[in-house]
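With one protein chain removed, the remaining protein chains of the complex are shown where they sit.
After this line comes subunit A, so read on.
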Amino acid sequence: MAFWIASSPHNHNHTKTPNLMRLVIYATLPGVLAQWYFFGWGNLIHIGLAMTTAIICEFTVLSLRKKPISHELFDGSAFLTALLLGICLPALAPWWITVIGTMFAIVIVKQLYGGLGHNPFNPAMAGYVMLLVSFPLQMTLWQPPLTLVAVDLNFSNTLTTILTGFTVEGYSVEQVRTSIDGITMATPLDTLKTNTGLGLTVLESIKSPVFGENLALGWEWVNAGFLLGGLFLISRKAIAWQTPVSFLLSLFICSFIGYSISPDSSASTMFHWFSGATMLGAFFILTDPVTGATSNKGRIVVGLLAGLLVYLIRTSGGYPDGVAFAILLCNMSAPLIDQYTRPRTYGHQKGDK
């Protein structure tokens, strides 16, 4: 009688890539909820749009590539990409921005490079940067926190604004974005950059209502939500702690140096941590294993580099936030960093490769 032959090891810890992806998706929930609470339905609508587009694109490309669709379509990677892109987009951006961005991310950045595991760049960030460069006007349609918006941005109003550019009552996007006292609202980072450019000190700038009472109205809570989700992921060992820790540390050190040298023209360390896409980038995007470094040392190097780049782009770059650009640059350097941060194998001397 013959027995069934299998290769060792015969048992497995039953983890699966789709489970890992699902876990990351769940971990974004606190941040997404904070976003919904402070900024309304905009991003949720964009997330929905992006997910629909992503699944259609994924299905199309997988069938063209004659890949096992059932196996790969629901591995969660496309959903995660769509989710991250949807979170990043300005809440009032028109619908086609999301569609184009997601198509670019899935079809070109992910699948054309060979699909899951083979893409050199983070698809969500590459899609975001493509949109930022190609459609600068639409990509600045940031919505101020609901408390500062005169128009009642309920679900239907947001939906029609995204689809047609006007609310149900007929307010245009620009009117929606204009605050009660007639000033067009931007993100805190944007406001700070503009004001610093105008010669105002940071203290003068943060009197703007977008900064709220603490650091950045709404944004601080969104970032806190993502921080919470990130800590959950670290506790579940879904992501490596080295990347976010080194990234946040690097950003902290850079902003601290800047603030110490020139407190008038530099934002505080905590402002850098809790505004923009800092926490989202730190825990959800920079930790993407496919495009990051693999060794622990390499992850630390990537994190430090990303923090430095984010700070440099925010303070002296042309864009208010630099997380997307910094992450793409780190993606590029990751293979090189991996090459030079290989761990010492057991029984080998240091440097003895």
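One rule holds for everything that comes next: a residue touches a chain if its C-beta (ideal position, glycine included) is under 8 Å from a C-beta of that chain, and two chains touch if they have at least 3 such contacts; residues count from 1.
The working rule: contacts and distances are computed from a predicted model.
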item: Chain not displayed: protein name in its UniProt record ("Ion-translocating oxidoreductase complex subunit C", "Phosphoribosylformylglycinamidine synthase subunit PurL", "Sugar ABC transporter ATP-binding protein" or "TonB-linked outer membrane protein, SusC/RagA family"); value: "Ion-translocating oxidoreductase complex subunit C"
item: Which of A:R65, A:R236 or A:R342 contacts the chain that the document leaves out; value: A:R342
item: Per the touch definition above, residue among A:P9, A:G170, A:G197 or A:G318 touching the missing chain; value: A:P9
item: Given A:D75, A:E220 or A:D321, the one touching the chain that is not displayed; value: A:D75
item: Residues in subunit A touching the chain absent from view; value: 1-13, 15-17, 19-20, 71-72, 75, 77, 115-118, 237, 240, 289-290, 292, 294-296, 342-348, 353
